[in-house]
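Mind having a look at this structure? Questions to follow.
The complex appears here minus one protein chain, its other protein chains still in place.
Every chain is named by a letter (A, B and C) in the order it is written, and numbering of its residues begins at 1.
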Amino acid sequence: MKSSSVTLESEPQSESGYQRRRLLQTALAVTAGVSLHSLSAADAFAAESSAVGSPHSSHLTSSRMNSLMQDAIKACIDCHSMCLRTAMGSCLEQGGRHVEQDHFRLMINCAEICQTSANFMLSNSPLHGSVCAVCAETCEACAKSCDQIGDMRECADECRRCAKSCRSMS
Amino acid sequence: MKSSSVTLESEPQSESGYQRRRLLQTALAVTAGVSLHSLSAADAFAAESSAVGSPHSSHLTSSRMNSLMQDAIKACIDCHSMCLRTAMGSCLEQGGRHVEQDHFRLMINCAEICQTSANFMLSNSPLHGSVCAVCAETCEACAKSCDQIGDMRECADECRRCAKSCRSMS
Amino acid sequence: MKSSSVTLESEPQSESGYQRRRLLQTALAVTAGVSLHSLSAADAFAAESSAVGSPHSSHLTSSRMNSLMQDAIKACIDCHSMCLRTAMGSCLEQGGRHVEQDHFRLMINCAEICQTSANFMLSNSPLHGSVCAVCAETCEACAKSCDQIGDMRECADECRRCAKSCRSMS
Partner (left out) sequence: MKSSSVTLESEPQSESGYQRRRLLQTALAVTAGVSLHSLSAADAFAAESSAVGSPHSSHLTSSRMNSLMQDAIKACIDCHSMCLRTAMGSCLEQGGRHVEQDHFRLMINCAEICQTSANFMLSNSPLHGSVCAVCAETCEACAKSCDQIGDMRECADECRRCAKSCRSMS
């Protein structure tokens, strides 16, 4: 069985990302939109597990997209919280290499783009894929910087988790 | 046993909110700050249950503050997600009274102040109490507006939950 | 001549700020709203000078409110830019006392609340007064912190300018 979400992920990036995502977005909204918007925030985040593994192909596609998007929203929110809390908390408390300009700026940049990426997905924006791609790029740079600084394993892991989830949306 | 967090909540608002919160914030940071910053985002949100109920008075205060703050951060994030998703989703889809200016603007305002309020708490800002108070005021106005529009029970409930949680921080 | 905007500023804060501001907001929107929304962003900021000094009392009130709001939006945007640029730039470059936790956090908090305050005013929110009050409180704390750190005259001045402008809206 070949689902269009698999096709999507393997197709070349050369055509217009906006047009392509717009079509998918519309399909997603038609099939899954109403139920998405009537979920509570907490339920929406939990809905992924039941959606994954549906045996019906066309439903699978939008359910899987929906599930991937819920994962990505949660990953972005968690990564935003982690980066902002860590930067304003332990980084400023410890000082030294933790407030080195390139590293600290990446922490703040990462927190902000995660917030924006989550907001684009929460609004079901057809442009969320482009924002998720930049979010993934930023999270990867931030994770690498955390690895180099040391003592930042949890933050680095959260950034990598978010990067992976955002890559699946871009 | 009378904890200072109870005292805090009943003391008059006439003295400097900034000075008062600054002291509490420092106490909180000293007792609970380091462990707070080393928690993963998810763990931090879950830490409240184990913190509540400590038998030691001075520790109770900061643990309880910490727990209340984690609740409030989660409530703000959930309310932000709910308002933004609902406004950009079902409100725009349904149109009519759902896009009436006063109501729709409140939905967007509520989403934004919840985000800012969460960010002030995530950064352990001594000014978070003032932002939480405005957040509570906005959430209450938004919940009332949702009630008047109708068919917005979940969003109204999320706003009231956030308002209550933010009131406990202000 | 006694304008109602003067009356507003001297009346007690005990009644509902939301209800009071809502009425003023409506009056403002009726008189000046349409022209406000049809201005370009740049023109809107420049409109203040021509609006101030109108000889007609009822028009004066809303024009003056409008003009004060344009001033406050510009002050918030400028203060946001200054605090974020300075924190991420010269503060991180210089290190030492410039990245001391209380000071640096205030710089970031100040940048964020200025952004939110500008956004509430740009959306003509009836709740802008409450957000402006917190913005003024934060700007004042940030200006004081900049004075104590030293070598931050321009940032401190921008914060005081924004605090004064936001006080006139709260």
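In this section, contacts are C-beta pairs under 8 Å (C-beta built on N, C-alpha and C of every residue); 3 or more make two chains touch, one makes a residue touch a chain.
Being a predicted model, the structure only gives us computed values, none of them experimental.
Trainee: In the complete complex, the non-displayed chain touches which residues of subunit A?
Mentor: Touch set of subunit A with respect to the missing chain: 17-18, 102, 105-106, 108-109, 112-113, 116, 119-120, 123-127, 130-131, 133-134, 137-138, 141.
Trainee: Residues on subunit C that touch the omitted chain in the whole complex?
Mentor: So the residues of subunit C touching the unseen chain are 33-34, 36-38, 40-42, 44, 73, 77-79, 81-82, 84-86, 88-90, 93, 115, 118-119, 122-125, 154, 157-158.
Trainee: Residues on subunit B that touch the omitted chain in the whole complex?
Mentor: 88, 92-93, 95, 99-101, 104-105, 108
Convention: only the chains that are shown with their structure count from here on.
Trainee: Which chain is the middle one, judged by CA centres?
Mentor: It is chain B that sits nearest the middle.
Trainee: As a quick test, compute the distance in whole Å between the mean CA positions of subunit A and subunit B.
Mentor: 24
Trainee: Show the residues in subunit C shared as contacts by 2 or more other chains, in ascending order.
Mentor: In subunit C, residues 105, 108 touch at least two other chains, as defined above.
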